[in-house]
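Sending over a structure as structure tokens; questions will come in a sec.
Of the protein chains in this complex, one is absent; all others appear in place.
Labels run A, B and C following the written order; every chain starts at residue 1.
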Amino acid sequence: MDDRKQDDTQRHEQAAPNVRARIRESFERQGLMRHLGARLAHIGPGRVHIVLPARPEVTQQHGYFHAGATSAIADSAGGYAAFTLFPDDSSVLTVEYKINLLAPAEGDHIEAVGTVLKSGRTLTVCNLEVFGVRGEERRLVAAGQQTLICLPGRPDQ
Amino acid sequence: MDDRKQDDTQRHEQAAPNVRARIRESFERQGLMRHLGARLAHIGPGRVHIVLPARPEVTQQHGYFHAGATSAIADSAGGYAAFTLFPDDSSVLTVEYKINLLAPAEGDHIEAVGTVLKSGRTLTVCNLEVFGVRGEERRLVAAGQQTLICLPGRPDQ
Amino acid sequence: MDDRKQDDTQRHEQAAPNVRARIRESFERQGLMRHLGARLAHIGPGRVHIVLPARPEVTQQHGYFHAGATSAIADSAGGYAAFTLFPDDSSVLTVEYKINLLAPAEGDHIEAVGTVLKSGRTLTVCNLEVFGVRGEERRLVAAGQQTLICLPGRPDQ
Partner (left out) sequence: MDDRKQDDTQRHEQAAPNVRARIRESFERQGLMRHLGARLAHIGPGRVHIVLPARPEVTQQHGYFHAGATSAIADSAGGYAAFTLFPDDSSVLTVEYKINLLAPAEGDHIEAVGTVLKSGRTLTVCNLEVFGVRGEERRLVAAGQQTLICLPGRPDQ
């Protein structure tokens, strides 16, 4: 088994149960994630993975995953990674992000990993990575950086 | 009627018929655009508009348009804006983009406008704007900048 | 005379005298701007121009203006453009910016123009442009987008 994959899916610490519950509930309300067929694959403290299986509904004109689908799960992964470190009664909004599409996004599925790089009271900065996964193979297809804002006193519901 | 809207939807020059046909065919092959319910609203030389109607399938957890949906149509609008200026037998790929989510994206629909800022033989840079539209009201909800690459001798099909 | 230049240097509204004074004082304290030889060329409400004359001290290896010099004046122009709209007792900090170097930056001088795109209580987003100017010629050499944060109750001194 690929070491990196093992590392990503098995060894990482889980976030606290109430944090995971809060994020699962929020994710369920994201109509776009459900419509695309995306699912939460891991919720760690400051780190969230989202998986999107290949299907014709998420492609661009050459049959690869559309940059918009790649970005959508990267944005949600980073947003929830930041959210794991926010107070209970707050919301998260994406301020901006930048993403490089490094290689055609293909595979059985793609997996976005959002990781908090710097956590502040108001602003949080995340690193974004998206991997194309086919069987045991895992290839970096996109990388980016994202700024998020914490809205205190505005529960995410 | 809002002047800007009039300007955007009525006064702008159309691209040549073969260019418009080439882009419509390519857009039709983007499974994601169809799945989201997006449609091409204007194809001018160096400028493309894409509209996405509001539906639960494109929302984030608070009911606004998901940043991923906003970005997806912005990315496609910029990509096709660049493509209008490319040779016939070429393809376009997004190298990277950066987008600021300026306000909650809401309205009857959102409209992404991609405009070529600098056209080069290899690289093209586009300006990206997304407006939330409700009736006659039109509000800038996202703005960004995108870099695209022209792949010559590789027809987009 | 180039229309755009006339527009940029003559027709634009000036910011209020106290705002201009506040920004000139802040600019004087930026050791880097003085060291590079940059000067404030215009302070309008939500719009600031900074000029940097060509000198060997600001070049990269091919003799053009260094991307770092181009970015430095673009960052300051955007920061002060945001600052024109902030309360008196606040400071401004750059959260992030993205810049595309569109063409080799050359000319008698370069001129950065920062323009507020969206002004918020906490965050402001600016559009950044840098022009290479030789005589009456004016060419866009860089374009970007910047996010700034207002720090209230912390006067800029």
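Keep this in mind: a residue touches a chain if its C-beta (ideal position, glycine included) is under 8 Å from a C-beta of that chain, and two chains touch if they have at least 3 such contacts.
Please read these numbers as outputs of a predicted model, since none were measured by experiment.
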Contacts of the hidden chain among displayed chains: A, B, C
Chain B residues touching the omitted chain (full complex): 95-96, 98, 122-123, 125, 145, 147, 149
Touch list for chain A against the chain that is not drawn: 98, 100, 102-103, 117-118, 125, 127, 140, 143-145, 147
Sites on chain C contacted by the missing partner chain, in the whole complex: 26-27, 29-36, 55-62, 66-69, 71-73, 75-76, 91, 93-101, 156-157
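One rule holds in what follows: only the chains that are shown with their structure count from here on.
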Copies chain B and chain C touch via same or different residues, half shared test: same
Chain centre separation (chain A, chain C; CA means) in Å: 35
Whole-Å separation of chain centres (CA-atom averages), chain A against chain B: 24
Centre-to-centre distance between chain C and chain B (centres being mean Cα positions), rounded to whole Å: 29
Sites on chain B at which at least two other chains make contact: 98, 100
